[in-house]
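Left out: one protein chain. Kept in place: all the others.
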Amino acid sequence: MSKPTTPRTGIWLVGARGGLATTAIVGTLATTRGLCEAHGMFTETQDADGIGVPPLDSLVFGGHEIRSGSLWDAALEIYRETGVLRHDFLLELRDDIDAVDENIRPGTVLASGQRITSFADDVVEVANGREAVARIRADLAAFRERHDLDAIIVANVSSTEPSIEPSEATHDLAAFEAALEQPDCGGLRASSLYTYAALQEGCPFVNFTPSPAALVPALRDLADSRGLPYMGNDGKTGETLVKSALAPMFRYRNLNVMSWQGYNLLGDRDGEVLADPENRESKVRSKDEVIPGILGYPVHTHVGIDYVPSLHDQKTAWDFIHFRGFLDVKMSLQFIWQGIDSILAAPVLLDLVRFAELARRRGESGSMTHLASYFKSPLDTPEHDLHYQFHALIDYVRACRDEARTSGEAKKPSTTKRRP
Amino acid sequence: MSKPTTPRTGIWLVGARGGLATTAIVGTLATTRGLCEAHGMFTETQDADGIGVPPLDSLVFGGHEIRSGSLWDAALEIYRETGVLRHDFLLELRDDIDAVDENIRPGTVLASGQRITSFADDVVEVANGREAVARIRADLAAFRERHDLDAIIVANVSSTEPSIEPSEATHDLAAFEAALEQPDCGGLRASSLYTYAALQEGCPFVNFTPSPAALVPALRDLADSRGLPYMGNDGKTGETLVKSALAPMFRYRNLNVMSWQGYNLLGDRDGEVLADPENRESKVRSKDEVIPGILGYPVHTHVGIDYVPSLHDQKTAWDFIHFRGFLDVKMSLQFIWQGIDSILAAPVLLDLVRFAELARRRGESGSMTHLASYFKSPLDTPEHDLHYQFHALIDYVRACRDEARTSGEAKKPSTTKRRP
Amino acid sequence: MSKPTTPRTGIWLVGARGGLATTAIVGTLATTRGLCEAHGMFTETQDADGIGVPPLDSLVFGGHEIRSGSLWDAALEIYRETGVLRHDFLLELRDDIDAVDENIRPGTVLASGQRITSFADDVVEVANGREAVARIRADLAAFRERHDLDAIIVANVSSTEPSIEPSEATHDLAAFEAALEQPDCGGLRASSLYTYAALQEGCPFVNFTPSPAALVPALRDLADSRGLPYMGNDGKTGETLVKSALAPMFRYRNLNVMSWQGYNLLGDRDGEVLADPENRESKVRSKDEVIPGILGYPVHTHVGIDYVPSLHDQKTAWDFIHFRGFLDVKMSLQFIWQGIDSILAAPVLLDLVRFAELARRRGESGSMTHLASYFKSPLDTPEHDLHYQFHALIDYVRACRDEARTSGEAKKPSTTKRRP
Partner (left out) sequence: MSKPTTPRTGIWLVGARGGLATTAIVGTLATTRGLCEAHGMFTETQDADGIGVPPLDSLVFGGHEIRSGSLWDAALEIYRETGVLRHDFLLELRDDIDAVDENIRPGTVLASGQRITSFADDVVEVANGREAVARIRADLAAFRERHDLDAIIVANVSSTEPSIEPSEATHDLAAFEAALEQPDCGGLRASSLYTYAALQEGCPFVNFTPSPAALVPALRDLADSRGLPYMGNDGKTGETLVKSALAPMFRYRNLNVMSWQGYNLLGDRDGEVLADPENRESKVRSKDEVIPGILGYPVHTHVGIDYVPSLHDQKTAWDFIHFRGFLDVKMSLQFIWQGIDSILAAPVLLDLVRFAELARRRGESGSMTHLASYFKSPLDTPEHDLHYQFHALIDYVRACRDEARTSGEAKKPSTTKRRP
């Protein structure tokens, strides 16, 4: 018996029947079946050709979910609400969707906060964090086994959690592990448990959410000691993406931005979770640091997130930018962004897990700062300017391609950030 | 008698009482008097510190104009129409404005096209291009003499001319000079005469307009042979600036732009001139090449320019960008740009003439491609991506600063483009 | 065997597999099946309760079409392009859709102009207008017979034709009938033939398109002599609707509108037809008379219609309104209208044919000016103010309801306009 020539990569999604995960799974199936183009993924462009990320059709999906119901129902609900998962595609992909559903396991809501817990109706009851971690690890191991996977990348795509208070448990691995013994995990959050389990199973980790608990210092130390790559936080997919593309223009021209007001309207579960001030805080902080970060001076900014149920995830954002030019004359730029959050986020998620697998294969560990362009609050880099961030990605990609050409995959590019 | 320690630089503007020139002149006076901040000029930022451009208060303005009236009246008219030149500032600057007016001379409309000629009421009657050139050169020489100028930079800020047909005269200097003998200049345009005169007087040249006649190959050859720096075409100050800042974002994320529709409303003399299809052609072509140039594939684009008299130069532009992402789902981005053209263009013009003088002092000649970010159709570079363009400028600036620190101004930066 | 208690009303659509007709048919089926709410139709509100329009489920659809293919395919194409006809609905309604398709007959393109003829691939070859009319009348008679219809309302929902030159044939019925004998119909257009045939068959007529040929004076005389109600022209469903709702506000407040610029982007067959200047002329004229008509003074207006294929019929319109207030200060209002043309037009069409049948039952004839609010160029009224127009409709509806309550349907409301 010979192994298949293309190694198969597992993609384990925490929040596996949420809008983003469902869209990523269905979209991957539709794209590999040729039902649609491969738009949205940088990894599918000529610019990223030949660098060695795993092909789309080598990805196997699974994950954890805290709500009952099937992946098929989740997909159908998206069709009904916004139509972005086409009904004719779904009918054609039904068997494949059901097959993925068999890889989805009940998750944990230990320490997720009131709002998220109120959604959950399919969770594993556990006595403490250690038990929860054990279940998660067992699920990952079974997934690897069942599908004969070369590797598993774990990505957190669940709802935004409340903030986490810094403590010994968040900063020291031994204290972290001690906290797992407590019924309330000693101030840790559910996302901390998933990351811990993933790393202990040897899986690279991507935090697509703003939830800060997923990558506390103790967990980053664990990743380093295990030699695993990881990155976060908070996928940059919509209004903030546009902001970080536009703001540099004002700097180039010495146009003084007096006010940058941003209003985000959205109506899906994400919007409902963010309607809770406790959960919104993580998000707004993440969105609000971009403009002053790029311009280099304090700006009167406002980031509003309002829940408009009729929109579902058809995000509509209005930004009003008031600036001063020559002779102190005031002028303005407004933009209106009408994007489907899941449609924008899903291919970014796919880019990220594919880059994470590439990093793993290349033996890189630590924070993957070359992926900063994908995040609202990228780790280990103060740079918010989308263009500098992207040029860094291009440098990385070129280095990968050069090495792939010369020596297989022997050397690592010098631009990759590694924590000491 | 000792010369002043700071050398004085003449700025000669073709179209000296137009909205842009008037704004640049009044704005420079107001800024050096401390009436307003120095916004809008990159040369006034920390990023450009210590590179050796001439200080604002060392600039002396003059120029040619084909319409009668005073600079004071031109300034007052701008106050009345849009208020951007403040009435209280004007009252305070009246003497200085009148002093500049004494440096303004009647221009020529030889071969300017019907539309522009219809505005002219203060022109020098000449028998042919050679006579026109002689008058222009005499005006420049007298300006230099009167103000004891170290150098003069000539910039074309007049109305957009009709296109020019390629011919021997546009490509060969001898043929060009022969054409000057003809009463209609043999197909050349007024802007060709100004550039020729400027170069013959040893002046660096900036073509801020889209008028292609200003920098035909024959004239670029002349600049090279005289060792003079120059750059064009068409200042990038408004809607196109935003376009070139935003378009790369779609490329980064592999978001497929299906349509990019842009509508520009404006109502000043510029708008009136562009209402003439003959003149508009140069402009639209210049604006329309940006998007496909950045994205690398053909896009359904439209660039509309409509004359709305009530707006004067308070340009309002609406861009609608229709793009496709993951699963072929369509989404959109719109922006509304409300900028005052002259207020945006004037500081760019000042940046350009100051960089041109810096290049002259550094002994550079040929097209200043490091200034590409300032132009809609930059010479000698296919790059329309604002960020690549600006990063090139930053490289140049750093090289200048490094040299200024080490050796005074001995060496030239390696990034500067020189024609062979 | 007894006749059904509810009389059945035939709705005959010229352009029966076009986007508007297909949407109206599928939407009626879906609404009567309870798949969706009855939004969009004033006739389904409490305000119109009890006035005696035919119920939705008593309508039987048929029509003429010049393009081959099935109604099912037309519906599926709309699903694929914009998703507004839901795929799950279509699957459920398939039999009903196919049943309507059996009522659709090949149409005529006699004198339709070059652009429309280029689409046609399923037309009846005829020697002249008289033959075409005979075929149309036979189709109507067969429809009535087959479905045992109480009445048929004919509505023109085909593509916009080029303008028609006034002539004896357009103004005199005898000359009109003589022109029918000629192979090119003597300057008449296809829509003239449909209206003539409809009236001769005793059918009320609604011209939903701007095509002026459908209701030339000779045909209006015929309607009067036959005692038939009719109305047109050009359904007011999108940007113009908003305009006519907003413009009165400026009059109330004596805010002086200096410029009203409107830009319409659309990409369906309608947009393609309107990309032809010959066809666009009818449309733009119809849209452009609204603002000065409401405000009572000349305004700098612009109505742009641009073909953006990627939009299909997801019309996006941007209007920029520049106005002056107290102290001559300039201000602006902009609106962005994102409506689906067919989704907005279909319920208006259903309102109109139901009101036309009500008028027939009430014995009214001539132009139904109480329906002016539904048209961009309403016949026999100079009023463009949406609110006056709607208040007139409310007056009519009240009169109908009052009469229905007192005497069955004996009297006619005094507000109904009748031509002498």
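Chains: A, B and C, in written order; residue numbering restarts at 1 for each.
The rule we apply is simple: a residue touches a chain if its C-beta (ideal position, glycine included) is under 8 Å from a C-beta of that chain, and two chains touch if they have at least 3 such contacts.
Only a predicted model underlies this, so the values are computations on that prediction, with no experimental measurement involved.
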item	value
Given C:100, C:188 or C:242, the one touching the chain that is not displayed	C:242
Residue touching the undisplayed chain, where the options are C:72, C:143, C:176 or C:337	C:337
Residue of C:45, C:68 or C:118 in touch with the missing chain, whole complex considered	C:45
Contact partner of the left-out chain, one of B:33, B:87 or B:146	B:87
Residues of subunit B in contact with the chain not shown	79, 83, 86-88, 336
For subunit A, residues in touch with the removed chain	258-259, 261, 263, 265, 300, 302, 304, 306, 308-311, 316, 318, 320, 322, 324, 330, 332, 334, 336
Absent chain, residues of subunit C that touch it	23, 26-27, 30-31, 36-42, 44-45, 84-86, 89, 241-242, 245-246, 248-249, 252-256, 324-329, 331-340, 343-344, 346-348, 373, 386-387, 390-391
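Following the convention adopted for this analysis, only the chains that are shown with their structure count from here on.
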item	value
Interface residue identity across copies subunit B, subunit C - same or different by half	same
Chain pair, most C-beta pairs within the contact cut-off	A-B
Distance from the mean Cα position of subunit C to that of subunit A, given in whole angstrom	49
Whole-Å separation of chain centres (CA-atom averages), subunit A against subunit B	45
Distance from the mean Cα position of subunit C to that of subunit B, given in whole angstrom	52
Subunit A, residues touching no fewer than two other chains	86, 336
